[in-house]
Structure formats: C-alpha cells, structure tokens
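Following this message is one structure expressed as structure tokens.
Not every chain is included here, but those present sit where they belong.
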Amino acid sequence: MNNLNLLTIIAEEALAPSIEKEIVEMGAKGYTSSAVSGKGLHGLRDNQWEGENIKIETIVSEDSCKKILGHLQRKYFERYAMIAFYHPVQVVRTDHFL
Amino acid sequence: MLTSILSPMVLAFLLGIIASRVKSDLKFPDSLYQSLTIYLLIAIGIKGGHKLSVAAFSEVWQPSLAAVGLCCTIPLWTYWLMRKAGKFDVPNAAALAAHYGSVSAVTFSAALAFHETLKITYEGFMPSMLAMMEIPAILIGISLARINAPSITGEKQVPLKEVARELLAGKSSLLLIGFLVIGFLVGDSGWDQVAPLFDVPFKGVLTLFLLEAGLVAGRKLSDLKKGGLFLIGFGILFPILHAILGIYLGQLAGLSLGGATILGVLASSASYIAAPAACRVALPEANPSYYLTSALAITFPFNIMLGLPLYHEIAKLIYHIN
C-alpha cells in the first residue's frame, strides 16, 4: 500500500526554482513554498543582503521521497545551506498525491 | 568634506549602524528593501537613459572603453592578490574579485548626490557606465574559480553559460539596462511623466535605503575580526587605488572632472546586490563573511564617508585644479 510523507526542504532561497522543478520531475504532484529566515551551520540567514531561505513542503510517496532526498544530497547538500526532513502524514485524498 | 559627511544619506547610514549596535528592534520589512532596490535601479536607469539620449556617441565610446577595461582587469589582480598576499582559498579569492570588479549602484548614487551638492557637473550618461561595469567582473571572478578549482563537476556545477544568463536576466542588470533603454526612448515628454516619482524624491529614497544599509553593515561589523586586519586594509587601500586608476583613465577618456571622479568611484566600489546573489549560487563554497563584510562593512562605508571627498581632491590634483 502507499504511505505518504510530508517532505520538508529548507534551503537558500535562490535555489527555489531549480528545487521546485526537480521535485516535480521526481514524482511530486505539487508543493507548497514559503519564505523563511533561519540559523544553522552556515550562520544566520535573516536578511535580504545575505540571503534568506525558502521552505518547500511536498507530500509524496515513500519512493519519491527517497528519490528526491538522494538527488538533493548528490546535487546540493555538501555545497549549500540546506536541510531536509520528513515524516508520515494522513491525507484526505491519497490519489491527489500519487 | 563636511558637506558630504553631514549629508542626510551618510547620517542615515550612521544611524543605521548605531541602531544595530544598540540592538534596536528597527527592521526594514524584506519587501521594503526589495521595493527600494527596484526603485533605485529604475530611477538610475531611466534618468541615465534620458541623459544618454541627448549625448553624442563621440563623447560616450571612450569612457565606455575605460569602464569596461577597469571592470575586466580589476578582478584579475584582485584575485591574484587575494591568493598570494591574502592566502585566501580559490572560491573566496574569486568571490572577492567578483565583488570588487563589479560596482555598487548605491555608492554611485551617493557620488551623484555628492557632486550635485557641490554643484560640480558630470556627464549625464554615467549610469550607462554603471550598467556596463556590473556583470563582466562577476563572470570573470566565477570563471577564475572554475579554472583554478575544477574539482566540483557534473550536475553539481552550474554551467557558466547559465550563470551568465542568470546575471543578464538578473533583477539588477535587467532593470538597469531595461530602463536605460526606456529612458533613452521616451524623450522629454515621457521623462516629465515619470520624473516626479523617479527623480524628484530620489535622494530621500536613497536616505531611506542607506538607513537599511547601515542596519546590515552594523551587524557585519562583528564579523570584521573573522576577516582580520588584512581584509580591512584591502577593503580601504584597494578602493583608493582603483579610484585613482578610474579618475586617471576617465581623464584620458575625456571625461570632465566630475565624470572622471564618478568613474573612479565606480572602479573603487564593490557590488553587494548582484555579486553576492550570484556568488551564493555559483560559488557557495565562498564564505559571505569575507566578501559581504569587506564590501558592505568596510569599503562601502569608507567610500561614502571618506572616499567621495578624497577622490574629489585626488581628481582635482590630476586635473591640476586647486
């Protein structure tokens, strides 16, 4: 059967267009984005001069989740200010997301 | 001298620094910062285009050569110095080269305001120099990193062609060049329609923007130690050097005293809108607390407070005026 995960990606805002494009290519049926600020290993990211972050949330099947995470790790993780995490969620219309 | 320190713009910048040092809760909403940036770029572009439309090509081509020459060579020796003397690694040296080769629209605006306050004339087409000088240095800087550290490869690497496209289509050059063209085309009647928004209140908006710049610069001051004495020295001496070079080339290119000084300011200024954005994407290994701190917390304040009057004096020497 088909468990759905809510995968959350928080990354340097300039990466939003490419990440959004890629997760859709990897099976996400949609995503929700919002501008956030934050702090992490790359320091404080809370103003437009130094750049802020984008938070991209997507509800995806476990397979797509794995696939997307693998891709992000290969392409972005070691170079960019970025984190990703996921957890299972219950949705209303499963087919909407598959 | 005093006139430039006691200008509302400089004082607003200082107030911003103070505000961030006393941990004020004063914060510009992101969208206000973005709106002010859009406004400044449009205002500079459309006015420059309008002035360009009344200038003869013969006056423009030589200064243009000088401008392009400056922004293509500055990154080269900057990179070299950063590697050798500064002991910076490839990405950071390249990022600094990109920032100091490129230009600062706000420093440029402060220079125009400075000259207008002192009633010194300058060539109206200088904004087109600003537009020309913004991108090349950034591309050169990034290329230097690619050539000297070809390590990162495959899909990880943003192709240089893509970087170039993003820079040209990037907010700042698109608005600057786009409105240069618009200002060039609309003629006097068109200019009169927009001048009340894009010309009359310009210095006031610049004051507002510098308050915000001060807020950020003030926070970056604490990063200065990370950069160390070398960065501070570099962030002050190199701009002076570039300014002298710019003024001198400006004179050769037949610019007036004012125009040459402004070309010097362009050469000495470091970008902190286009360059940081590009470097975050194309040179993520470079550390913002080097390039942003030196550009925003050292060179920028030095230029608008001490640099402008200093470069003006230097220009007078070069032009044998006293």
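As written, the chains take the letters A and B, and residue 1 is the first residue of each chain.
Rule of thumb we're sticking to: contacts are C-beta pairs under 8 Å (C-beta built on N, C-alpha and C of every residue); 3 or more make two chains touch, one makes a residue touch a chain.
Note that the structure is a prediction, hence the values are computed from the model and not measured.
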Each chain kind shows up once here, so list its copy number in the complete complex. A x3, B x3
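Rule of thumb we're sticking to: only the chains that are shown with their structure count from here on.
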Can you work out the whole-Å distance between the CA centroids of chain A and chain B? 34
Within their complex, chain B touches chain A through residues 30, 33-34, 152, 155-156, 216, 272, 276-277, 280-281, 284-285, 288-289, 292, 296
Chain A - residues contacting chain B, complex: 12, 14-15, 35, 43, 47-52, 74-76, 79-81
